[in-house]
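Only a single protein chain was left out; the remaining protein chains are all shown in position.
The block that comes next holds chain A.
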Amino acid sequence: MSDSANASKPSSSVKLVLLGEAAVGKSSLVLRFVNNDFQENKEPTIGAAFLTQKCSLPTRTIKFEIWDTAGQERFASLAPMYYRNAQAALVVYDITKPSSLTKAKHWVAELQRQASPGIVIALVGNKSDLASDNGNGNESNSSGGSGGNPGEPGPDAETTGDAISAGQDGEGNNDAIEGSGENAEEESDEAAARDARKVSTREARTYAEEESLLFFETSAKTGTNVTEVFTAIANAIPESSLKGGRGAGAGTGQTGLGGRAAEDSRVNLGDRATATAKEGCAC
């Protein structure tokens, strides 16, 4: 998307962290959001990954600084570093795996206890393509089958996946012991790939409402609802926490601030142009 229309809009950075059990699809959601791509056999994240993506709202541009954390238990000590000062969190579970919702509830509780008081939390049930009631859980080409919003992945998105291979996380051969149960479970689903859902929408939504969380069921595989989650978060960030946001456009090198000197306290250390190389958010 051309940025020219956005040039005059105020731009703010939003630090967002993804939390959730191993293999629920955190990295896949980010990959879908940032690159509009999906990988059937995504490697488990080691430590954490950092990506950025812009999101253009009617009145402003939000630049998400996304911290995708590793779900494996051995990385648990890392989380506080990532949710510290985060303005938004995506807590992800896998709708085919009830234990992952339990883990998600733990994360929500920890965030409510430890993170910034105003943090916007979205509860996200991923892998909705594996449920029959989502209309795209069948074995045929499942991409682009839903959504219909202009920014969603078009026909160029991956079309090779079927529900069976999507269920094979390909992470069992690594060291994620937690994932092995799930693999077995989903492989046994082979015949009945129509519905692998084990967490009802109602249960998760009720919980999300109780805790005042945003709630979405998504599929990183098909792209369903992925952009919507990020847009909803962008809209939910209170204006006040966007104050002091980073100046729009590229930095002006060593001369200080990019065009917002009067109202900003930020000092630019270098040319930030490379950081904004990835444009074209669909939302």
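We adopt the following convention: a contact is a pair of C-beta atoms (placed from the backbone, for glycine too) under 8 Å apart; a residue touches a chain by one contact, two chains touch by 3 or more; residues count from 1.
The definition used in the following text is that contacts and distances are computed from a predicted model.
Chemist: Could you tell me which of "Rab proteins geranylgeranyltransferase", "DNA-directed RNA polymerase III subunit RPC3", "tRNA (adenine(58)-N(1))-methyltransferase non-catalytic subunit TRM6" or "Subunit 5 of COP9 signalosome complex" is the UniProt name of the chain missing from the displayed complex?
Modeler: Options "Rab proteins geranylgeranyltransferase", "DNA-directed RNA polymerase III subunit RPC3", "tRNA (adenine(58)-N(1))-methyltransferase non-catalytic subunit TRM6" or "Subunit 5 of COP9 signalosome complex" considered; the missing chain's recorded name is "Rab proteins geranylgeranyltransferase".
Chemist: Of A:E40, A:E65 or A:E110, which sits in contact with the chain we cannot see?
Modeler: Candidates A:E40, A:E65 or A:E110; residue touching the omitted chain: A:E65.
Chemist: May I ask you to list the residues on chain A that touch the chain which is not drawn?
Modeler: Touch set of chain A with respect to the missing chain: 35, 46-52, 65, 67, 73-75, 77-78, 80-82, 84-85, 114-117, 175, 177, 244, 246, 254-257, 261, 263-270, 272, 274-275, 277-278.
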